[in-house]
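Sharing a structure with you now.
As you look at this complex, bear in mind that one protein chain is not there, while each of the others sits in place.
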Amino acid sequence: MTVGLNHFLVIGAILFVLGIFAMLSRRNVIAVLMGVELILNAANINFIAFSRYGGVNIGGQMAAIFVIVIAAGEAAVALAIVLNIYKNFKSVNPSEVDSLRD
Amino acid sequence: MDQLLVLSLIILGLPLLSFVIIIFNQKRLQKHAHLIGLPILGTALALAIYICYTKLSGIPGTINWSTKWVSFGNVPGVGEWNLMTGIMIDNLTAIMLVVVTLISFLVHLFSSVYMAGDIRYSRYFAYLGIFTFSMLGIVIGNNLFALYIFWELVGFSSYALISHWYEKPGPQLASKKAFIVNRVGDVGMWTGLMLIFGTFHTFNFSDIFAAIHHGLPPSFSLLGMSPEATLTAAGVLIFCGAVGKSAQFPLHVWLPDAMEGPTPVSALIHAATMVAAGVYLVCRIFPMLTGDAMLVIAMIGGLTSFIAATTALTQNDIKKVLAYSTVSQLGYMIMALGVGAFSAGFFHLTTHAMFKACLFLGSGSVIHAMHHSLHHLHDHHTDPQDMRNMGGLLKKMPITGYTFIIATLAISGIPLMSGFMSKDEVLAGATAYSQLQGGIATLLPWIGFGVAMMTAFYMWRLVFMTFFGKPKDEKIYEHIHESPKAMVIPLIVLAGLSFWIWYGANPIDPANGWFMKSWAPTPAQIVPVSTEAHFAHSTVTAVEKETSAPTAENVHHAEPMEHQEILEHKTHEVAGTGMIISILCAITGIALAWFMYLKNTALPDKLAKMFAPLYKFSVNKWYFDEFYEFAFVGSFMLFARMCSWFDTNIIDGMVNGVGRSTVLVSKIGGWIDKYIVDGLVNLTAGVTQLIGLGFRSVQTGKIQTYLTWTLVGVVLVFAAIAWKLL
Partner (left out) sequence: MFDIIFYIFGAITVVGALTTALAKNIVYAAFALLFTFFGIAGLYVMANADFLAVTQLLVYVGGILILLIFGVMLTTRIGRVDIRATTGSRWVAGVLALGLFAILMAAFFGTAATHVEKGADGKPKTVSSWASHSSLPWSQSKWNKDATGEALNVKYGSPDEAKTHEGSSGTATEIGALFLTDFLLPFEVISVLILVSLLGATMIARTEPTPEEEAIAESVS
């Protein structure tokens, strides 16, 4: 079976699902962030795949570049938040950060 | 002529400039405010002298300039109508400009020392500026409306100046009193203004006079009165304003209280500005006064001078004596105008401005010295204004003392002084009028000569108690010093102006002196013949034949000049006798004062005991304040109390009734609320609580739980879509 669009999409789907899993189950905020990065990469793979095999062409790559840039910004802000959470709760376990309830 | 108009506008603007500069730089100027005020007023004075000289020496008649101020367009019932304003310079204006700026300049100079160290030094000078500005506005305006505006500005600025030391209750009350009492007069004045305006649609003096001369329209009527009677009413109503400002009976009560202000301000108010404004107003409306109105004015003037003179006899506060003497002299002026002796009245206004300013500033100098002496002794209980604490000051303060004596000679009417000339003319006019008029007017000369004697008496009483005799308190006396130059120079200048030579060459014939003869001739009256004074006919016919020489002027002015010709003729007849009586009165008064206060000092107390009721009546100022307190303030309070009773018992009763019924209604409402509405609410809340219990397990506050639930939703939705697609 020649490598085509679906191969890329499947790899993207696997990354996406693993990212979701990491976000839901990890007990460390940093690991949750890694899950988010996986999801973003999954999206990027899809963009590229459609750029190559779909009709999107170079537009897909442009979208992927914007995603990368936003991911960088997101990582910076998220890590700053994580540091603050750590300072306030003395923990990076999202289960212990439950002040949202109040 | 244009040059004079521009210069007069500049004179008007200069004090305003001084006010604006100082008021916006109060903090910055502080102790140096007089450095702004003095040069500006000095310039104004120089310009005023120039205008006065030019006007009096070369230009006859009136310089008039009008401009459109507000355009009202086509007003129903009036037609095309514009409110005009403008400047009028006649001899009156020219002389008043000099008087006002001169006194104001000297007061500025005097104050720069007298007020030194005051906490509101700069503000004081700012208000002096606006006071002068307002007065100049009254002087140069050519219409009643502009005059009224500046009139109120004078009221305001006098209020501000009297309440200069507003921390003390005295100045507070005095300023309030001055303001409110003036309002009472101004209501009358405004009514008169509207009466005139409602018919003639103009405020301009010359237009009004022309319209009245042309013939009164039948529509000129107040409350159904005839036009002639209405003209009388209008004159009296406008005169009400002068009653307020010039402190005439019955509104004279504010002036003595205004002594609470700084002494230089008293000098300014009583000599040149505020009180002069009233007299000036009567001078301005003089041509339109009917015979009846003039009788009223003359009687009020006479009554005022009598009341004030009798009160002044027994006062012990140096400034109070001067204040009552001012009221008394103002009564003279008003009386003179009322009897038709226009030039005598205006003459007295001018001479009085000079010597009264000198007296007030002199008293300021004395008070200043007393104050410093007391301050030196750390004595804060002795009143520095009470004459009973003074005595023998002439040696210590020679310049103040001698200038004060010169001014006192002038006010008592001693020959060679200015006051003699003007007072004599007033008295001669009053005598002539009483003989011609008869009836109640026969009282006027008696009042006039009596007041002249009393004036001499109380003024010399003041001088003897202050400057002669033995000092009452040696300690205070030791520390008295002559005042600094800036305070003495104004005194010398004003004392110099109290001599006769400035007003006429012959000191015993003022009527032919240049002041009365050419500077301030009596203007023609333009009222209808039927409303003129009813002079006794026998004399009229006799004089009529004599004066009806067929000169061109007499034919032209035949009707309006008639009465004045008679009056002037009569005045000449009685002038000689009057002069002798007046000198006798003055000398008697001085001698009496000398006898009682230097020769036999125990006598005044004995007399006071002997005539206790009369003495008390005078000391308590005829009980005017008490009467007003009782009649007006008291009745007002009674009315207020009635209103209050009505309020508490009837209005409040209604309110309470409404309140009680509201309470009842709300109780019913409360019951419904408690058992029906609340029941429903509680039911809702219970249901919500149940649902909340169910959801509480979901609401953990943990983001991962939320995310899980979100994804459950996503998976379910996509699964449903996929199911359908497949």
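Read from first to last, the chains carry the letters A and B; within each, the first residue is number 1.
Basically, contacts are C-beta pairs under 8 Å (C-beta built on N, C-alpha and C of every residue); 3 or more make two chains touch, one makes a residue touch a chain.
Predicted model, so just to flag it, every value in this text is computed and none were measured.
Enquirer: Identify the visible chains that the left-out chain touches across the whole complex.
Expert: Contacts of the unshown chain, counting the full complex: A, B.
Enquirer: Need a quick check: the contact residues on chain B for the chain that isn't drawn.
Expert: Its contact residues with the unshown chain are 704-705, 708, 711-712, 714-715, 718-719, 722, 725-726.
Enquirer: Which parts of chain A face the unshown chain closely enough to count as touching?
Expert: 2-3, 5-11, 13-22, 24-31, 33-35, 37-38, 41, 44-45, 48-49, 51-59, 61-62, 64-66, 68-77, 79-84, 86-87, 92-93
As a working rule, only the chains that are shown with their structure count from here on.
Enquirer: Provide the C-alpha centroid distance between chain A and chain B, rounded to the nearest whole angstrom.
Expert: 90
Enquirer: In their shared complex, at which residues does chain A touch chain B?
Expert: 20, 23-25, 32, 94-95, 97-102
Enquirer: Looking at the complex, which residues from chain B come into contact with chain A?
Expert: Listed in rising order, the residues of chain B that touch chain A are 699-704, 707-708, 711.
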